[in-house]
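As you look at this complex, bear in mind that one protein chain is not there, while each of the others sits in place.
So, chain A:
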Amino acid sequence: MNAVGTPVTRVDGPAKVTGAARYSAEISLPGMTYLAVVGATIASGRVTAIDAEAARAAEGVLAVLTPEDLPKIAAEPHLLPSLVGGPAPGESFFPMQDDIVQYAGQPVALVIAEEYEQAHHAASLVRISYQPTRSVTTIEQGRDQAYEADRLFGGLMPARSERGDVEAGLAGADVRVEVAYKMAANHHNPIEAPSTVATWDGGNLTLYESTQGIRATQQTVALLLGLPIARVRVITRFVGGGFGAKAMVWPNVTLTAMAARHIGRPVKLMLTRPQMFTSNGHREEQEQRITLGAARDGRLTAIRHEKLSITSPFDDWAEPATGVSSQLYGCQNYLGIHRLIKGNTMTPTFTRGPGESLGVFTLETAMDELAYQLAIDPVELRLRNHTPVDPFGNPWSSDGLMECLRLGAERFGWSERNPAPRATQDGEWLIGTGVASAAYPIAFFMPPQRARARIFADGSAIVQTSTQEFGTGVLTMATQVGADALGVALRDMEFQAGDSDLPNSTAAVGSAGAGMVSSAVHAAGTALREQLIALAVGDEKSPLHGAGPASVNVADGHLTSAERPGAVDTYRELLSRNHMSDAEALGTWRPPPLDTPHGLLTFGAQFAEVAVDPELGLVRVRRLNGAFAPGRVLNPLLAHSQLMGGMLWGMSQALLEGNHMDPRYGRWAETNLAEYLVPVNADAPDVHVDFVDVNDELVGPLGAKGVGEIGQVGVAAAIANAVFHATGRRVRSLPMAPELVMDPAAGGQ
């Protein structure tokens, strides 16, 4: 009886519905103190004076730290994505080392007090004088300083992608389509604010941290404080959402450790909601432009894809937007470039569906315009451009795009669609439907992943690795995988994570978590099973003595062999006979090499139906249907939830979420959940998810390609295409706020 593939409810469900699950700010330690961070109110310039007298005199205040009081960091941080497996600072910058202000909200002073209220009150008493200089925080302000980036992601990836001759391909095309969009900045806004509890024991530091990467946190803090990695332990029981905000390691973590060392007591920091807009990165303000060339039959002859965005003063960061547009469809001539403007913001960062969700938005709205121009059905146009190989001629590790488009179209009732824009009405509402392909790259930048499996004399078992639960369901999924690999019942298996002392697991980002963790856990469970089978067949007292190890099957802790009909041994009896109180094994999964001769994308297709109020510009999403081919589905209940959540994120990206800089002051206009819109229950329609079965033998022993991002990708395009179908107008900005749907000219075209 296999546990993998069954809809097991969350193993952490009872803890989460009773309030018993502890998140990082909910750790209580004797002598706990509270940290409040004072952020800069200017975007660029210098701190000329800090008057902390009143704050220091306030009741309960233990210390006010300014750059003068704070020790220097031991090494300069260099941004590198946490998926690489090493130190992963979110920006190549550490605050409070001098008097320079690089962005608004940058920490400039710290207050530590006995009580939470005392710390925050005293923080309001710190008087800071500034000498501001001119800041650049919007594309409009910096457009003339734009430059083409050479490499992205701390040098990890080239910023330019080119093949064939795109200009010749466009010149020779029968038809051309050019689209351009402005996209507002997005903020992750997990409901749990980034939280840290830091406590020192001699030279050993323990951090209770809300992170998507406990080993990345451990290594980053060790680097910045000049500590051996072995002296830093990171514990993360539960994380209240990440979405990329907690994928990298931001300065507040190390600052909390410094504060705790300074006063010699445990320190707790929970960022405020407004601080979350300036403390953990964001999806950068950007513009994208795509030019398509196609033959009369719809086949693409050229794609030119350009992105322009704002980065920080210290990093060439852009969410890579061309990974999908360069590969999704067969096309000989391609050019993708990223142009950047250095601005006074913190370094932007991964935000769910990083880069490709907006890259695919641009590509897939352009494809919709091409379909109209050629009078080809949009689903058919995509099918015609399907390619079985990536741009290097390598076959996909697994495909499924055509099946997703066909299945999604069938479930959605696409064939009944009248393609004419502004032709369908329901009372006052204009009705439209739209489609988009979805794809998301799979990246194997991670080092080997390890897990440990251990079985005890009573037959109960654990499997451990240093990952963390932030809502993906990893605790449940890994329990299922571990039980099957070892050959025990689900009730006898417990998966343990959330501690950097456990075997290595890399940060769960870019939809890589399920693949990495399931592969390592599978390896550990399998190694222990093989060890125990070898023990049994070599044990003279075992009913299976002398049987071929490969003939032995284990289920529910019972060992049987086709070579010994009727003979049964059990793990319990085996351990007992051999005077063993336990047995354990380490398992390692090595990712495929980066130059594996395979195309690596996860595929899907999105369908949306919208109703538009033409007078108010309101867009209501009536239906969202997604069909996805994510490889092996480890737990359909949890995979459905991940994909559903991603699709609603895509809806939010299309219609709700966007922040703008006030160019006069270089500060975000929206810094709370009343102004920065995220979906509430009434915004969210029911969502339909279908799976397309594909077998993928490359991505790991279980063939899981991940479901964290793919649900989001393509949704915004399907909705935008549906809005066009409903209204006959293209809205050229995201989010498609009512005032823009009402009057597209207000979008700043």
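Rule of thumb we're sticking to: a contact is a pair of C-beta atoms (placed from the backbone, for glycine too) under 8 Å apart; a residue touches a chain by one contact, two chains touch by 3 or more; residues count from 1.
Throughout what follows, contacts and distances are computed from a predicted model.
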>> Tell me the UniProt protein name of the chain this structure doesn't show, selecting from "Membrane protein", "TIGR03943 family protein", "Xanthine dehydrogenase YagT iron-sulfur-binding subunit" or "Homoserine O-succinyltransferase".
In response: "Xanthine dehydrogenase YagT iron-sulfur-binding subunit"
> Of the residues A:207, A:270 or A:294, which one touches the chain left out of the display?
Replying inline: A:270
>> Using the document's definition of touch, tell me which of A:116, A:372 or A:456 contacts the absent chain.
In response: A:116
> Thinking of the whole complex, not just what is shown, which of A:23, A:396 or A:607 touches the missing chain?
Replying inline: A:23
> Which positions on chain A touch the chain that was left off?
Replying inline: 9-10, 12-23, 25-26, 28, 53-54, 57-59, 115-118, 121, 125, 189-193, 238-243, 270, 272-273, 470-473, 637-638, 640-642, 644-645, 648-649, 652, 672-674, 678-687
